[in-house]
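The complex appears here minus one protein chain, its other protein chains still in place.
Chain lettering (A, B and C) follows the sequence in which the chains are written, and residue indices restart at 1 in each chain.
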Amino acid sequence: MSSVSSSNNNNNNNNNITGVKRKAALLNEKYEFESTLTLEKLRKQQAEFAKERDWDQFHTPRNLLLALVGEVGELSEIFQWKGEVKPGLPDWKEKDKIHLGEELSDVLVYLIRLSDKCGIDLATAVQDKIKRNAAKYPAHLAKGSSDKYTAYTEQVKKSKK
Amino acid sequence: MSSVSSSNNNNNNNNNITGVKRKAALLNEKYEFESTLTLEKLRKQQAEFAKERDWDQFHTPRNLLLALVGEVGELSEIFQWKGEVKPGLPDWKEKDKIHLGEELSDVLVYLIRLSDKCGIDLATAVQDKIKRNAAKYPAHLAKGSSDKYTAYTEQVKKSKK
Amino acid sequence: MSSVSSSNNNNNNNNNITGVKRKAALLNEKYEFESTLTLEKLRKQQAEFAKERDWDQFHTPRNLLLALVGEVGELSEIFQWKGEVKPGLPDWKEKDKIHLGEELSDVLVYLIRLSDKCGIDLATAVQDKIKRNAAKYPAHLAKGSSDKYTAYTEQVKKSKK
Partner (left out) sequence: MSSVSSSNNNNNNNNNITGVKRKAALLNEKYEFESTLTLEKLRKQQAEFAKERDWDQFHTPRNLLLALVGEVGELSEIFQWKGEVKPGLPDWKEKDKIHLGEELSDVLVYLIRLSDKCGIDLATAVQDKIKRNAAKYPAHLAKGSSDKYTAYTEQVKKSKK
């Protein structure tokens, strides 16, 4: 039981070790992500990274899943004693935002690697899922409600007739 | 305590509801993801999806984080009674792979939405993190080892001199 | 991606199925748990439950761990769209508290089962851990602070001399 994650300290040490500067990847004025990075590029990068290190032997689906759970735990630790936080994190220190960006990245990396090793095309799967979500939560019915879609299933069915 | 997720049943129902066909997004012969989908496109899609439904009021950072944890739980339920599974999931039924693709997608959707609402450019952050990982785990030192990078920190430091 | 857990519905159905009434296990006026239930009694109950159903074949450590993660996901879903909630949950409906009690129970059941199948005496382990936490977080130093213990490690060391 620890009150606050020690990751900041560790990460500072990493700086000394790796010599790669940690940058704050904050959203720009237009509030967008960098626009060219594809899921496939990330998949390929990670596949090569693992191959060069002979790590495919460790990257079984359930190993990767547990690694993903571990990273989600680290992500949660960042938020655990903070109470509710505001969108955009206006009160956070720069170094805490950097740390957050790293943990979000770790989750993404394992998610992509897990998809790859399961033979799932995550890019196609997520586009399918978004279409299905749009059909499950029609804007005019779901507006302003956090109800599960089953709350208006009947209405959706009727509207399709 | 349930032995097996009920999501398949639910998802089958969804099919009836939404009319959007669930497709298997399996990796193609070249074992790649669809190549054009960017993280920014996903961010923008989700931001518009939420705006149209007036859901930004619910999408606070910690709400989204708990939703992410919920989806990781659903992902884990798919694997929970299976014992070790082989890369590529050669023994899985088509519908179970589709279900897996959906849960992986849900995690991705909330991860991107969480990053967006925290003001973190996930695309830039993940590219930074991958560079740092490469520096922490040099291929010639990390080869075939699942040790944490601290196991060869000294060697990395020396090699940088 | 679902806005709200469907578990209430499922649980209501369960009521019909099992005929076992769901009770609200709310804290009494003295705000205490029922006082006689031991961890060992729970361990024994679960071991017998599994044996009677020939489920030990499924209850490998990693299967149980993933089942635990799944239940933590269901627990998180209860809290996901609520924003911050007050201690004692004064604004919650009775049925939502019952549902919460069930998910907390599911986590406990798998935690005990996992410990058992790993050969760890959880009762002894937790008492050891609490002693260690007390030493790491001396009341006079930790008072009113959510800092990790490393923030006052030096003071703890000195005070032991």
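We adopt the following convention: contacts are C-beta pairs under 8 Å (C-beta built on N, C-alpha and C of every residue); 3 or more make two chains touch, one makes a residue touch a chain.
For clarity, every value in this text was computed on a predicted model and none was experimentally measured.
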Which of A:E34, A:D106 or A:D121 contacts the chain that the document leaves out:
A:D106
Missing-chain contacts on chain C, rising order, are 14, 16-20, 22-23, 25-28, 31-40, 42-46, 49, 52-62, 65, 68-69, 72, 75-76, 79, 82, 84-89, 97, 100-102, 104-109, 111, 114-137, 139, 142-144, 146, 149, 153, 156-157, 160
For chain B, enumerate the residues touching the unshown chain of the complex.
1-6, 9, 62, 65-66, 69, 81, 83-84, 129, 133, 137, 142, 145-150
Interface residues of chain A toward the undisplayed chain are 1, 3, 5-6, 10, 58, 60, 62-63, 66-67, 69-74, 76-77, 79-84, 106, 109-110
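To be clear about the criterion, only the chains that are shown with their structure count from here on.
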Could you please state the distance in Å, as a whole number, between where the Cα atoms of chain B are centred and where those of chain C are centred?
26
Separation of chain A from chain B, taking each centre as the mean of its C-alpha atoms, in whole Å
6
Please report how many Å separate the Cα centroid of chain A from that of chain C, as a whole number.
26
Listed in rising order, chain C residues that touch 2 or more other chains are 1, 3, 5-6, 62, 66, 69, 81, 83-84
